[in-house]
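The following block contains the structure, expressed as structure tokens.
All protein chains of the complex are present and in place, except for one that has been dropped.
And now, chain A:
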Amino acid sequence: MPSPLENAAPDPMKVVELEAFTVPENTPRSTSRRLFATLKTWLTGKRDAQRQAIDEEKLRKLPEVRLAHLVPPVDWSPAADDLAEALDAHLARSPIVFFITPPYGGHEAVVAHWAKKHGVALAVPPTLEALLTGETRWREQFAFMGEADGPRWALPALERCLLRSTRGIHGVRAFLTDALAGKLGRGVIGCDSWSYAYLAHLVGLEGVPTLTLAALEGEALAAYFTQAGEKGARLTVYSARTGHPLVGEGPSADASQHELQILAAHCRGHLGVAWHYWRERLREPVADSERDGELWLLDALAEAELSNDTGDVATLVLHALLLHGGLDDRALGEVLPYSHHEVLNARLALTRRELVVEHGGRWQVAPLAYASVRALLVSRNYLVDPL
């Protein structure tokens, strides 16, 4: 018998316009519980270890192989189908359409998948050398792409065409100016939401159709994680705090929504980020369990710690990494007002604190640190993404 959550499984990858994006909110109960826990931690100096349904020492991390079966990498292809539908309406009134997601949000995969499925030419981003020297010949590829009617090209990751330096912005600015004027025909641009925020100031993207993935509420996350695992497996995930089942067989809708709504709100409804938290918090019993396939979800959010007095260099490194959708060490040194040596030291310190990880050959803000880094940048008035 399908669970109540499966019956009404919301679409986990619904494409919406940027204006329609809303961040999930914490339930009043979870907000008050967190406030109380924070206050208690502040007063006692100890983390709250209240009312755990199971001793965390009786649980262990899952082996990578099993984890890969239970929580496989997010398949973004359903979003590409939804994107195709949304594009039909938007490409009729604008030469280009943006599809943006936050880090780990899958915009590159979605746009690439959509382009492949519809036989649209994929544009190649410039090399770092080209960005450093301000060479803009990479734009010429768009003049020879595809047919005149319908979308002619797709650029899955616009952030790869940008470097925040006087030379590194020439190409992307000229490209967007031509594209917005319709000189390059119709195209779809995938872009990191942080780069998009910066480019909106650099070029002016007001009125350009911009799509994104709708934020997932707790219920949608529960449905996604229920269905994401290996087929036919009888898996149940219990909350380590309450002992109630969260996903799988007979989840308590209230408990599930409450626990996963906290996660959804913390991740701002971004599936890519929530997926990392889910993987990181999933545990199995050390001893053999009576219940087949029993899994537990830790209560703590397992975050990399970011102190409130984080210095200017570290803050600027984190901000630069987000604005560019990740950078290698050489490029990072080019966009910051410090010597390469200072930048490397700062990046290494952040890596040691697990705030920065390597992702796709570039250094990027770690998924488990994303929420706290974003909160820090908001509190310090830095430019942040619209998602």
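The rule we apply is simple: contacts are C-beta pairs under 8 Å (C-beta built on N, C-alpha and C of every residue); 3 or more make two chains touch, one makes a residue touch a chain; residues count from 1.
We adopt the following convention: contacts and distances are computed from a predicted model.
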Listed names "Anti-sigma factor", "Tripartite tricarboxylate transporter substrate binding protein", "Cell division protein FtsA" or "Small-conductance mechanosensitive channel", matching UniProt entry of the absent chain: "Small-conductance mechanosensitive channel"
Selected from A:Asp312, A:Asp329 or A:Glu354 as touching the chain missing from the view: A:Asp312
Per the touch definition above, residue among A:Leu322, A:Val335, A:Ala369 or A:Leu387 touching the missing chain: A:Val335
Residue among A:Leu176, A:Ile189, A:Ala320 or A:Leu387 touching the omitted chain: A:Ala320
Contact with the hidden chain (one of A:Ser165, A:Thr242 or A:Asn345): A:Ser165
Positions on chain A contacted by the hidden chain, ascending: 164-166, 168-169, 198, 201-202, 308-309, 312, 316, 319-320, 335-337, 379-383
